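Then we have subunit A:
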Amino acid sequence: MSEKHSTLKLIQNGLSKHPESVLKAINLSVWINDSLILNDINLYVKRNRINCIIGPSGAGKSTLIRSFNRINDETDGLRAKGSIRFNGSDIYDKDVDTSWLRSRIGMVFQKPAVFPVSIKANVLMGIRHHRKLTRLEELQVSEKNLKAVSLWAEVSHRLDDKASSLSAGQQQRLCIARTLAVEPRVILLDEPTSALDPVSSKSIEDLLIRMKQNYTILFVTHNIPQARRIADELIFMCDGKIIEAGPKKQLFNHPRKEATKKYLGEDICDC
Partner candidate 1 sequence: MSRILKNRLFSGISWISLGICCLILVFLIAVIAWNGIKAINFDFLMSESRHFGASGGIYYQIVGSLLMVLVAALISLPLALGTAVYKSEYLKNSKLQMLSDSLIYGLNGIPSIVFGLFGLIFFVNILNTGISWFVGSVILAFMILPTIVLASYQSINSIPDHYRESALALGMDKWRVITTVLLPQGISGAVTGLLIGLARAVGETAPIMFIATAYSGARYPDSLLEPVAALPTHILALAQQATDPDALQAAWGASFVLICLVTLFSISALFIRKRTQILSER
Partner candidate 2 sequence: MSYKWLAALSCLFLLVLYACTNKESIHIDGSTTVLPIIAEVAEEFRSQYPDIRLIVNAGGSGVAVHQVGAGRVHIGMISRDLTEFEKASYPQADFVTHIIGRDAVIPAVSKYVYDAGVRQLSIDQLRAIYTGEITNWAEVGGPDRHILVIDKERSRGTRHVFMEVITGHPEAEAPGADLVLGANNELQTAIMQSNSAIGVLSWAWLNENVRGLAVITDDGEIIEPTKENIRNGQFPIIRNIELITNGQPSGIASDFIDFVLSEQGQKKVEDFGYARVDN
């Protein structure tokens, strides 16, 4: 009962009050075993844009993005303060169903983690737990989502092969496909191309640019040229804090902070 109620509330609030920002963090601080990882973060994620979090390693980018769908709940010794609002309601509310939340806010990780089952079963892994599918629907869902990640042409003739037989780039696109299959609103991507070769990276970048019409994308990278290529909004993080955030052009051309200029220009961070 309560889950349904709160879900309804989330959607209603979201539609009425916050038209352009889907997801926002308010005064968010996170500790792991008493060491402060995120320090008072305030962040707006813009609808149907590629929001790109950038910063040196150890800046807390991953911890931040992992807070948005509460995948951090699994981390031992982690403690969070503040709130994250999805369509206006706090996702850290006690009666929020994390499973529902994660199906609305999908996530793709650094290393492609395909399950040791067939390609098709990988695509259906999430969705088939959320609702019953007929065999026909299974095929339709697989085709639709594999097409969305431009993988259909490569694998349509061998959907029942082991997913581990794909190349790393294909595996990562498969991971995106199975995230799409759950029909999320927001997709979080945590350095999805850092384990891939340049060609595969490029195809994923193209994919993201196409996807932003239908989805809100929050993207973490430490690769500055990549951010320059695909980002709409940039969020520069360093040492657990957001140093500067705004449209890409503004940050690259007229940064307000010296640290931002230095990092984006010379890849040196001295904050």
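Candidate entries met the following condition: all candidates are chains of the complex that A comes from, given by their letters.
Just so we're on the same page, a residue touches a chain if its C-beta (ideal position, glycine included) is under 8 Å from a C-beta of that chain, and two chains touch if they have at least 3 such contacts; residues count from 1.
Fair warning: this is a prediction, and the values are worked out from it, not measured in the lab.
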The sole candidate from 1 or 2 in contact with subunit A in this complex is number 1
Seen from subunit A, its contact residues with candidate 1 in the complex are 3, 97, 99, 129
